[in-house]
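Step one of this worksheet: look at the structure below.
Yeah, one chain of the complex is gone here, protein chain that is, but the others are all in their spots.
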Amino acid sequence: MAKTRNDYENSWWPRFVRWLKNGSSALDDAMYGDLEEEAVLPDAPAGDAEKREAQWDERRRLLLRDEQDMYSQVHAWSRSKGAKLAQWFYRVTAVVICLGIIWMLLQTAAYLPPFGNPDNPANNEVSRRYIEQGMQETGAVNIVAGMILDYRAFDTLGESNVLFIAACSVLILLRISSEKHGGDAVAQLEAEADDRMYEPKNDLILQRIASFLVPLILLFGVYIIMNGHISPGGGFSGGAVMGAGLILYLNAFGFRKTERFFTFKTFKVVSLCALSFYAVSKAYSFFTGANHLSSFISPGTPGRLFSAGLIPYLNIAVGLVVCCTMYAFYTLFRKGDM
Amino acid sequence: MGFFHNYEEMAAMILFGIGFTTLLLHKNMIKKIIGFSMMDSAIYLFLAAKGYIEGRTAPIVVDGVQSMEAYINPIPAGLVLTGIVVSVSVTALMLALTVRLYRRYHTLDIDEITAQVRKEEQ
Partner (left out) sequence: MHMELWQSIPFACILLPLGSAALTSVLKSGFARRWTFLVLTMVTAVSAVFTVLMARYGASYTYMMGHYPAPWGNEIRAGLLEAVTATFFSLVMLLSLMGGVKKIDDHILHDKQSLYYVMLLLLTAALMAQVYTNDIFTAYVFLEIMTIAACSLIMARTKGRTLVAATRYMVMNLVGSGLFLLGIILLYDLTGHLLMSNIRQAVSALAESGQYQMPLTVVVALITIGLGIKSALFPFHTWVPDAYGYTTPTSSAILSALVSKGYIFLLIKIMYRVIGLDVIATTGIDNVLFVFALVGMVMGSVSAIRQSDIRRMIAFSSVAQIGYIYMGIGLGTDAGMMAAVFHIFSHAVCKAMLFLAAGGLADASGNSKQFRALRGSGFRSPIAGVAFTIGALSMVGFPFLGGFTSKLNFAMAAMQADSGRMMLVLITLAISTWLNTIYFLKTVITLYRKPVEGMEYPVEKGRRGFCFNASLVCFSLATIALGLFSQYLIEAITTGLTMFG
């Protein structure tokens, strides 16, 4: 019996349940609680009426006590095990619903237009124009860059603001407030000391490699941003690469060095400039487009570095925002300030 | 109807379901965030699969060839790009929330945190 139970314990289903419950076995708690109990009735031997009466009284009293016990037990049960059982039931229902959703989605996927088929509804006149005339209309050799920064630029404007708003939320959450800790800089100092513990103390290997790698990484980031309209890449990927370079520099040389060129103020000013430039230039382009005015932005010669109208400049703006935001995320998570 | 020609989409849907379940049911905040990332990645995988067309190349004009038959659909690629940035932002926000909660309650278990909050109230 014990062996079967052990086997059962190790089979996949209870392990799955335990995974759901985060370790403790739900089945154990909910099911194996009160199974062992058995009601033991007092036997009633024959005797005279009084004795029997007394016995009956005794039995009633016992029953009453049992009942009270049972009530309190039920209450205790509903408070501890019952809640657990309800939770277990909830979880099982939720898993069933989730499996149902997966099954439904699989069915849907089976009914969808076939994979890799050129005649799918998605390959219609929209993508035809993007591919066949995109280079002439936007000036970007990279059709995707032309699409997100010119044809569908409103999305991308919203998207850079998503990044900005996330940075602001993280600032609200994690930035150590000077007001809260007030004049006593103890907390601030403590935080810094705390940070120093994790900071590599003049790790020579890291520093040498970083001093060699960081310029390369930054240069590569700039290359990706500047060539966003000619080759794969663009503001988002290039900005992320540059952010990674800055983070590597920070890890090798510590906050003292990075604070000389990158502080909270830098972050604010760069974000403000980049986002404002983005919003203003796109507002101009939207306005002229909607009112059918001619705009001074021209696609230029496709393939040149400075071509494709506003796209390279927008890529630079986006790249700066992404780079600053990535670096800001890292420093805020690590130290609570920049 | 084809269970046998939409493998990529199927895989994406299964991943979506796993991520969805983890996000909804797991108590550990970090695992919830992982679930969210999986869910979003599954959608991007799905999109990327939808953009693919047999035997065509990435939509970057090479040698001046500009025919529809040469390149895959560029729209899903653009949507994935937008979507990734959104999910990065949301992940950062969720992680920051988790950090704050952990600093205050010293646990990542959202149920336990709720229990502690209730206790604080009383």
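For reference, chains read A and B in written order, and residue numbers begin at 1 within each chain.
One rule holds for everything that comes next: a contact is a pair of C-beta atoms (placed from the backbone, for glycine too) under 8 Å apart; a residue touches a chain by one contact, two chains touch by 3 or more.
From a predicted model like this one, the values you see are computed outputs, not experimental measurements.
Enquirer: With touch as defined up top, name the shown chains that contact the chain not shown.
Expert: A, B
Enquirer: Hey, which of A:W88, A:Y130, A:F236 or A:Y327 is the one touching the hidden chain?
Expert: A:Y130
Enquirer: Looking at A:I102, A:A140, A:A153 or A:C324, which makes contact with the chain not pictured?
Expert: Of these options, the touching residue for the absent chain is A:A153.
Enquirer: Using the document's definition of touch, tell me which of A:I102, A:I217, A:L246 or A:L275 contacts the absent chain.
Expert: The missing chain is touched by A:L275.
Enquirer: Tell me which of B:I14, B:I34, B:A70 or B:L97 is the one touching the absent chain.
Expert: Only one listed residue reaches the unshown chain, and that is B:L97.
Enquirer: May I ask you to list the residues on chain B that touch the chain which is not drawn?
Expert: 16, 19-20, 23-24, 29, 32, 36, 39-40, 43, 46-47, 50, 75-76, 79, 82-83, 86, 89-90, 93-94, 97-98, 100-101, 104-105, 110, 113-114, 116-117, 120-121
Enquirer: For chain A, which residues reach the chain that was dropped from this view?
Expert: Chain A touches the chain not shown through residues 104-105, 107-108, 111-113, 120-127, 129-130, 137, 150-155, 157-159, 161-162, 164-166, 168-169, 171-173, 175, 177-180, 268-269, 271-272, 275-276, 279-280, 283, 285-292, 295.
Simple rule for what comes next: only the chains that are shown with their structure count from here on.
Enquirer: Rounded to the nearest whole Å, what is the centre-to-centre distance of chain A and chain B, using the mean of the C-alpha atoms as each centre?
Expert: 8
Enquirer: Along chain A, where are the residues that touch chain B in the complex?
Expert: Its residues touching chain B are 20, 22, 91, 94-95, 98-99, 101-102, 105-106, 108-112, 114-118, 120, 122-123, 126-128, 130-135, 141-144, 147-148, 152, 155-156, 159-160, 162-163, 165-167, 169-170, 173-174, 231-232, 234, 236, 302, 322, 329, 332-333.
Enquirer: Once bound in the complex, which stretches of chain B touch chain A?
Expert: 1-3, 5-10, 12-14, 16-18, 20-21, 24-28, 49-54, 56, 58-61, 66-71, 73-78, 81-82, 84-86, 88-90, 92-93, 95-97, 99-100, 109
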